[in-house]
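With one protein chain removed, the remaining protein chains of the complex are shown where they sit.
Per-chain numbering from 1; labels A, B and C assigned in written order.
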Amino acid sequence: MVKKMRSVSIIAAGLSKFGENWDESYRQMIAKAALEALSSNVVEGKEIEAIFGGTMASGRFIGQEHIGALIADQLGLNPIASTRVEAACASGGVALRQGFTAVASGMYDIVAVGGAEKMTDVSTEQAAFALGGAGDQETELFHGATFPALYALLAQKHMEKFGTTEEMMASCAVKNHHNAMHNPIAQFHKEFSIADVMNSGYIASPLKLLDCSPITDGAAVLILCETSKAKKLSDQAIEIVGSGQASDSLALTGRKSLTQLDATMLAAKHALAQAKATPKDIDVAEVHDCFTIAEILAIEDLGFFKKGSGGTASLGGETEINGQVAVNPSGGLKACGHPVGATGVKQAAEIFYQLNGIAGKRQRKDAEIGLTHNVGGSGATAVVHVYKKA
Amino acid sequence: MVKKMRSVSIIAAGLSKFGENWDESYRQMIAKAALEALSSNVVEGKEIEAIFGGTMASGRFIGQEHIGALIADQLGLNPIASTRVEAACASGGVALRQGFTAVASGMYDIVAVGGAEKMTDVSTEQAAFALGGAGDQETELFHGATFPALYALLAQKHMEKFGTTEEMMASCAVKNHHNAMHNPIAQFHKEFSIADVMNSGYIASPLKLLDCSPITDGAAVLILCETSKAKKLSDQAIEIVGSGQASDSLALTGRKSLTQLDATMLAAKHALAQAKATPKDIDVAEVHDCFTIAEILAIEDLGFFKKGSGGTASLGGETEINGQVAVNPSGGLKACGHPVGATGVKQAAEIFYQLNGIAGKRQRKDAEIGLTHNVGGSGATAVVHVYKKA
Amino acid sequence: MVEGSVALHWRRYPERYSLIGNHCATCKTDYFPPRVFCHNCRRKGKLIVKDMPRTGKIVAFTEVFVGPVGFENETPYFLALIDLGNGVILLTQIVDSSRDRIQIGANVKMMFRKIQDNDKEGVINYGYKFKVTE
Partner (left out) sequence: MVEGSVALHWRRYPERYSLIGNHCATCKTDYFPPRVFCHNCRRKGKLIVKDMPRTGKIVAFTEVFVGPVGFENETPYFLALIDLGNGVILLTQIVDSSRDRIQIGANVKMMFRKIQDNDKEGVINYGYKFKVTE
């Protein structure tokens, strides 16, 4: 399907602090993330030719649409084209894919990809309603479904079919909180035990408070460049060797299976084929763990572990930083935080750090090939990218 | 800037009724528009490889984000990649540009581009707030600025500097209501005189009720295809020969000039250069007349008329269907209606009909080269496309 | 929920009140909620209005302890995916059923109930919920 496209690399990344950033607005966070991305001095702002920004629900969170123009304005990059893309919690990953396409097409040589969400300016109830827009308003939210409830239904089916346990799910949270201890921008720097997760109280059975990712403010920015130029500009260029995106029914009721996310499987198939890689080749992956069950689904659907064995693999430590594959070294959505529009871009930033060997105490040893996996809603959008050192 | 990209054509277009569609949901409108686009039988649904959808404020209008997945779902086109783009009132035009880029890049051969907005499910006040998200929430809306007020400030400067009159502005509305008489999907089928417009009461001086575009429900769908394949599939292929997009400060306070929209000028410059065309070559144009002053700014900034002479040209009939250039034969945003996310896609659909000579009584004679111009907010985004028969 | 107009709701009364979906006479597929066109046959399918079965079986369920705005008075509550036996799955609340009978595979039937009651504009929304029948 992909013909004569150019190679594209990430040459810089910048992140804001992730957390409850009461003292910073959406505008300030995205400007700070961009400033950090440009602080590496590989490009000047005036060399950037276009912007693609991912944001999910700014209309509800900050009363603001026209986010592309807002980002260009805050970055002082008018009059270049600046476009917002939205795919619920996969908004950042899809923005990355649009930036990738724009450079691969030959339309631009250097673009900025941003992702941001400001979630704490509204109440928790309002935030939950805004996030609910990722699901089906008419057939899910209307009937009282929350996002934990939708993933709880998936968790119950996985437990029924494969014997996955609540402890196995809890092990994902424990590992991700451990990884986040070494991530300075992470929302949480606190370790939990499996018992802590098990005792954290049901939100929607079998999912408990510590199975769920938090409400987070944050922003992330990447600079993409055509690869031959990227290598001249920087010795840190990380090539995007595969990109895949797929959709599925908006509501859970339309899915062919409730024990896998077909969109993840298809997006991964496309991205890995384009990368000429197999799941076994991946050293380090940032996957979409909005709930612990989502991480188990992800590591199975991405092909890291056989369907049904993800829970056992997680409990057995195989997804730890020096396990079979390092999953969510950043701390993931669970512990690094989940500012929905920023998440997919932050995932790519983490892989940029990992493949450059600059991830500090959370560094996967000898990481050569990385992957990011970003999901919208309960699986109606999935986007997967594969990376290697350019 | 554009290198080795493939040629892209529109091969089909479909529109829902534009208006207060109380009996139809967002979902039903987009499905019906798609069904009409596919009714020409040039492609089957299963040949479509990706979707790009423009919607501005679905989070506020229908409590729904994740619009890409929703559209794919409603069209029965899962599991293909489906992406929403947002650029306020230019969301549709920017979606078209993403679809164009995706085909031009070689990533896909056939894609669907959709645009939709469901605006009448909320109150007029709520709709005004949602639309306000196109401007600067913090420095404009907070202080009581509405969209009519922002364009009123531009109108006052244009009147002061160039002697543009309220009658000249009114003439745009009169002409667009006249054109809409022959457009079956238009929201209004009612003619007005200049006196009617002048007597319609101030909303924000000098703009009156009949200077303003309405609140509208509607959806539009296009099918894009690589041109050599397009010509095999259809004898109605219309090639997109130029595409330009630019940004400007989100708020009016940051603009270099208040008597022109720099983003329009730059987007047009890029699109016309790519098309190897000049403004004089354009036979028919759909321009962004969210307010009558916006049409006057547009026909000047696009280069159809000298800066400052747009009002005189409009009053003199030079933008009528068989004037120097046919401007808004569909009735424009003013009379065909302005479902914000759909508008930019509907504009391209109208040009598709015009260049194929199938626009009925609103047909521009011998139309060979067409242009669309879609603006976000008060001018912080502009996107321009140029078309000719493939 | 969306603070919307009445139209936002009455448009969906047939489906919410009476489980009315549609059916493709060409390929015999049932759709709920109703579709604008058949996703199998596309333009070639002929869709007709059809009542859905009012009984089914629980596919999966969860007890929701933190509900959205509008559900404060009934939290915690059970939500389930129900297989209506005609290829249609729907998501609904399970009510009037003792906790131990809410199990995967349990038979359920449709009830008509109030769904949400704190809409700021005073709209009370009704629709289907299900209960366990054995």
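The working rule: contacts are C-beta pairs under 8 Å (C-beta built on N, C-alpha and C of every residue); 3 or more make two chains touch, one makes a residue touch a chain.
Computed from a predicted model, the values in this text were never measured in an experiment.
Name every displayed chain that the left-out chain is in contact with.
A, B
Which of these, A:Ser25, A:Ser200, A:Ser309 or A:Gln324, touches the one chain of the complex that we don't see?
Going through A:Ser25, A:Ser200, A:Ser309 or A:Gln324 one by one, A:Ser25 is the residue touching the chain not shown.
Among B:Val8, B:Ile67, B:Cys89 or B:Ala145, exactly one should touch the missing chain; which is it?
Touching the chain that is not displayed is residue B:Ala145.
In the complete assembly, which of B:Met5, B:Leu153, B:Met181 or B:Ala277 touches the absent chain?
Missing-chain contact among the listed residues: B:Leu153.
Which of these, A:Val42, A:Ile62 or A:Met107, touches the one chain of the complex that we don't see?
Going through A:Val42, A:Ile62 or A:Met107 one by one, A:Ile62 is the residue touching the chain not shown.
Write down which of A:Ser123, A:Ser193 or A:Thr278 is the residue touching the left-out chain.
Considering the complete complex, A:Ser123 is the one touching the chain left out.
In the complete complex, the non-displayed chain touches which residues of chain A?
22-25, 27-28, 31-32, 35, 38-39, 44-45, 62-63, 74, 76, 120-123, 126
In the complete complex, which positions of chain B touch the hidden chain?
125-126, 128-129, 132, 137-146, 148-149, 152-154, 156-157, 160, 201-207, 251-254, 258
Here is the rule we go by: only the chains that are shown with their structure count from here on.
What chain lies farthest away from chain B once each centre is taken as the mean of the Cα atoms?
Result for max centroid distance from chain B is chain C.
Select, from all pairs of chains, the pair with the highest number of C-beta pairs in contact.
A-B
Roughly how far is chain B from chain C, centre to centre by C-alpha average, rounded to an integer in Å?
Computed from C-alpha means, the inter-chain centre distance equals 38 Å.
Can you list the residues of chain C that touch 2 or more other chains?
1-2, 12
Two or more other chains in contact with one residue: find those residues in chain A.
129, 132, 137-138, 141, 251, 254
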